[in-house]
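Complex shown without one protein chain; remaining protein chains in place.
And now, subunit A:
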Amino acid sequence: MTFLRLLQQLPVVLVQTSSTILQRNFSVSVATPAIQKMTRVRVVDNSSLGNTPHHRPPRVIHVYTKNGIGKVGDKVLLAIKGQKKKALIVGHKMPGDRMTPRFDSNNVVLIEDNGNPTGTRIKVPIPTSLRQMEGDYSKVLAIANTFV
């Protein structure tokens, strides 16, 4: 357990010492029960807010569901670069329904308050099961490049 914590801290230490290291774009961690408060997420669209490097990875501070667990298609509130931003979950590490894709990282797409996506393109594959869900997902599907 302590070794795990050391390992999580080690990459951060290495980043600080070496000057030629590229900024890490995603966090590596064990699978958590889908997405909840304080999970570090990966922003997958091409918005400037999601892609500019910051010393802290974006974290979820609120999940807009009845229970605090966020699955694909749920809206969450992120803390990015010292500001709050709404986002939509498009994939998580936890296995979901049968015949739905499972991703290696908790992916999230930034969204404005009126539902418009902040970025203009999404390179990462987006699950097509979003189309059948209740909610406003057509805009995110329209700017996606690949589907899973």
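Quick note on the criterion: contacts are C-beta pairs under 8 Å (C-beta built on N, C-alpha and C of every residue); 3 or more make two chains touch, one makes a residue touch a chain; residues count from 1.
Simple rule for what comes next: contacts and distances are computed from a predicted model.
Among the names given as "Mitochondrial assembly of ribosomal large subunit protein 1", "AP-2 complex subunit alpha", "Origin of replication complex subunit 5 isoform X2" or "S1 motif domain-containing protein", UniProt records the absent chain under the name "Mitochondrial assembly of ribosomal large subunit protein 1".
Of the listed residues A:Pro57, A:Gly96 or A:Gly115, the one in contact with the hidden chain in the full complex is A:Gly115. Touching the missing chain, out of A:Met38, A:Met99 or A:Ala142, is residue A:Ala142. Mapped onto subunit A, the interface with the missing chain covers residues 4, 7, 11, 14-15, 18, 20-25, 28-30, 46, 51, 112, 114-116, 120-121, 123, 128, 131, 136-139, 141-143, 145, 147.
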